[in-house]
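With one protein chain held back, the other chains of the complex are shown just where they sit.
Letters A, B and C mark the chains in the order given here, with residues in each chain numbered from 1 onward.
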Amino acid sequence: MRLLELKELRVGYGEVDIVRGIDLHVEENEIVTIAGTNGAGKSTLVKGVMGLAPRTSGQMTFAGQDLLSRSAEDRRSLGISYVPQVANVFPSLSVSENLSIMGRGQNAKSRMDEMFSMFPALGRRKRTQARALSGGERQQLAFARALMSQPKLIVLDEPTAALSPALSTQVFEQVKQLLSMDVAVLMIEQRARQSLKISHRGYILDSGKVAMVGPAEQLLADPEMEELYLGVHE
Amino acid sequence: MIHYVITLLSIGGIYLLLAQALNLQFGFAGLPNFGIVGFFAIGSYASALLTANGNFPVYGAMLIAGLLAALMSFGLARIVLRLRTDYLAIVTLSFSEIVRILVIGEEQITNGPRGVSGIPGIPLLWSPGVNAVVLIIAVNVLVALATHLLVRSPFGRSIRAMRDDEAAFASISKSAVSYKLRVFGLGGFVMGVAGALYAHYFGYISPDQFLPLTTFYVWIAVILGGAGRLSGALIGTIVLTLFLEGSRFLRDVLPFISEVEMASVRIGAIGFALMVLASRRPQGIMGDFTSK
Amino acid sequence: MKNQGDVSRRAVLAGIGSTALLTGLSGRAQAAGNVFRIGAPNTITGAAGVFGTGVQNTIIEMAKRLNAAGGAGGHTFEVFAEDTQTLPEPALLAARKLIEVNEVKALLGVYSSPEALAIIPASNAADVVLMHTGAAPKLAADNTEGLGFQFYPSSQSIGFVLNQIVTKEGYERPVTLTLTNDASIGNSTSFHKYWAEQTGSEPEDIRYQPNQPNYRSELQQALLANPDVIILNGYEPDATIIMKQLYELGNTARVIAPEFAVTTRLIEALGPELVEDTIVYRFVPNSDSAAYTLFDEVYQAAMDAPGSANTYAAIAYDEMNLVALALELDPAISTGAELADAIHKVCGPDGEPCNSFAEGKELIAGGATVLNYLGASGPCDFDDQGRTPGNFGVSEVKSGEYVFAYGIVFED
Partner (left out) sequence: MFYANLAMSGLVQGLLLATLALSVSLCFSVAKFTNAATGDFMTVGAYVVVAIQAVTGGSLMLGVLGSCIVTALISLLAYWLLFRHLAHVSPIMSLVASVGLALFLRSVLSLFAGHEQYAIDYPIARAINFHGFLIVPIDLWVALASVALLALVFAVLYLTPIGLQVRALADNRDLARAAGIRSRGVMIVLWSLIGIVSAVGGTIIGIKTVVIPDIGWNLLLPGFAAAILGGLGNPLGAVIAAILLGICQELSTPMVGFVYKTIFSFAVLIAVLIWKPEGLFGRVEQVR
């Protein structure tokens, strides 16, 4: 089933459109990568999807329901979770507070325990303020927080942005594991090659428009793509 | 009637100078200076103390007053420029209070709370009151022209670019800092000269005349008119004056409001206008006339 | 999102335009027969906001009463009131507007030195009488046209009186608590001079800033000198806080303060116990005087509070009476200079004494040409520079009431 579907989506600040008409979709249990140069409008697109941009127009549906008319706060209950770039946890909240913010009650309690067993490092530091966590732990917390609400889709904005290559590899592993939890992933990545390797499909943005789209392997193999957006082999 | 109009023009003109200076600092360079009355006081006292007890030429004193205020402004900016804008606002506000209390405390120099009297008027061709208003208007025109030229110069384009682009602001370069310092200094100069004009116009100054309320009035003028526009400072000052002075006449046709009530209503109306404009029309009254 | 609450430029300008239109329509004083126009630029807001309303309402109430009683010398009074914000530039603008738009002939109830200094060149040039409570010596020098009347006794005379009180009561270790403003510093400095001349010692002087929430360290410093009397030179709000905190800190030394600081409102707020035995001085020799009783009644009507709450209102009351008496004496008055001359003729100290406008009117009808008006705020005598000599009454607070003790006359 088709989860997220964007048609002719435009997103912008003030009078300028950064995203200038994008068609995009994410299927259930699918990992989709969005790559592109700096300033191509990747982050703005995600903000638009999450309802956090000042101005969004076009069509946007989630599991058949209209998204545009819903506030950012409503999107979570539809089943979309968001992990922004860098500032992806609440730094002054403790680890367990970061998780419990996503929901309370019996259900949440058991869900939290699941998270702690999934990320044991977090389980050991339940009462620590998130600001005191290491970069890797923080990233884990961000994932755990996003998973708390049992979403159907997780939107990741450059999950490896501030991480070392070793940690990045770990993060990509985690993203792959999400599939086993029945979660689809829409991911923005600078490390497009690595990201596409674990993705089903990919979109390449340029100047606010989709420049290329296709199955991940096909994009990885495309020589033009190689030259323009992926650069030399890492 | 003519003297009332001249007085209005003189006092309004001094406020307009301050508004123009703030417009330069905040409107064009995005620097929120809430210490206006401090630089105003520095200029005022410098010129007054130089001329009150000696034969120091008034114009020379006014120039020194402006330079001193510019120097202080430049110095303060050097210290606080790297602070975020909210902190900058409060620190500059605190600075102006420090100036005022120093004036109260350093009695040997400033005569303390008793103020400085016997400040000579502005020597020119006509009577003292007319001299003042002519000079105040002339300085205003000069400042407006200078600002106009400055804004359109490469230097002006740089500071405007700095103000508009938040991202570029984050990666603040060395030259950007020096631009900002210069703008802050320039604004300080104009405020200092305004203070000197004020001192020579009234002939008497005391610390009570340099309360933060003056700073807020100037801000009100700039926000009402629309920051970043020459016309904004002018219209804002006129509207502010209309609120403060026009309401005196309003009461003559509304005799059921006593002056005691009117005093409250007048300030309340300014507060109300400020709230409405800031929240519903942040670009100010003149916002639509000039492009962004 | 941006447009949702937008107010259009047109709407804003229309609003301003209509205000301007109303402004243009107003301000034209209607031509009536013998209307005498009085300006009241008072401190409604700002630092002296606690006094201004009482001053202004007293002037308005007096005009109403005088008009009801048939006016003065065939004139009825019209009062134009303004707020000076206790600041010189709004004061000057208010005065200019009153002089030129409302064509007033006298400005009454002007409060501070900065305000009076800003106004006096304008009032001199326009031939308008200026009655004020400024204390700066320069005001006498600026009174070039003889149009100024200074109702506040000089700092020198207040220092003299303070010295007299301390000496008379036999205290040896006075300490002054001085608000950092022109008038209060002047009073303390003057007292110190007299005290030093007399005893050769310099009392401790503690300067305090207005608008502080907590004066404990200042008061602790004052009490450290082990004073037997504390001289407080300040105003009602700070005096209320200081009297309260002095008591809390266990002070037993007596306090001397002006009556406009230790007001009835202060006594009411703190309760009689805290203020018991405080020595207060006022510019009026005796609050049992006939003029004071009459003023008290006017103030009650104007403000619904006892007149002792506001010395400056008593002064405003006297200012109105003097103007009215002058007009009664010389109904043909048309210039400020003539008004000032006539005021000098009715204020004393020579001439037939009178306590009110009604009494003076009778005396004038009986042929008197020189009067000695004895006012609610003092004897209201003025030298040719418009200064009032000091003539003070000293009271003690007993069970929350002022009890008159003795009078002191300033001698240079």
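One rule holds in what follows: a residue touches a chain if its C-beta (ideal position, glycine included) is under 8 Å from a C-beta of that chain, and two chains touch if they have at least 3 such contacts.
In this text, all values refer to a predicted model and were calculated from it rather than measured experimentally.
Among the displayed chains, contact with the absent chain in the complete complex occurs for A, B, C.
Between the chain not shown and the residues C:G39, C:G52 or C:G134, the one that touches is C:G52.
Of the listed positions A:M50, A:L67 or A:M212, the one in contact with the omitted chain in the full complex is A:M50. Note on the undisplayed chain: of the listed residues C:E103, C:E218, C:E276 or C:E396, the one touching it is C:E218. Considering the complete assembly, chain C touches the hidden chain via residues 1, 5, 44-45, 49-50, 52-54, 180, 206-209, 211-214, 216-218, 220-221, 224, 236-237, 240-241, 244, 247-250, 265, 268-271, 274, 305, 309. Touching the omitted chain from chain B are residues 26, 32, 79-80, 82-87, 89-91, 93-95, 97-98, 101-102, 104-105, 212, 216, 219-220, 223, 260-261, 263-268, 270-275, 278-280, 282.
The chain not shown here touches chain A at positions 47, 50-52, 54, 71-77, 81-82, 84, 86-93, 97, 100-102, 104, 131, 145, 149.
Here is the rule we go by: only the chains that are shown with their structure count from here on.
Using CA-based centroids throughout, the chain positioned farthest away from chain B is A.
The most central chain, judged by the distance from its Cα centroid to the centroid of all protein Cα atoms shown, is B.
With centres defined as mean CA coordinates, chain B is found 50 Å away from chain A.
Centroids built from CA atoms put chain C at 73 Å from chain A. For the pair chain B and chain C, the distance between C-alpha centroids works out to 33 Å.
Within the complex, the chain C residues that touch chain B are 5-7, 9, 12-13, 16, 19-20, 22-23, 25-27, 40, 42, 44-45, 47, 52-53, 56-57, 60, 80-83, 85-90, 92-94, 96-97, 99-102, 113-114, 117-118, 121-122, 125-126, 136, 138, 180-182, 185-186, 209. Of all residues in chain B, those touching chain C in their complex are 1-4, 7-8, 11, 101, 104, 112-115, 117-118, 202-204, 206, 208-209, 239, 242, 244-246, 248-253, 258-260, 262-264, 266-267, 276-277, 279-281, 285-289.
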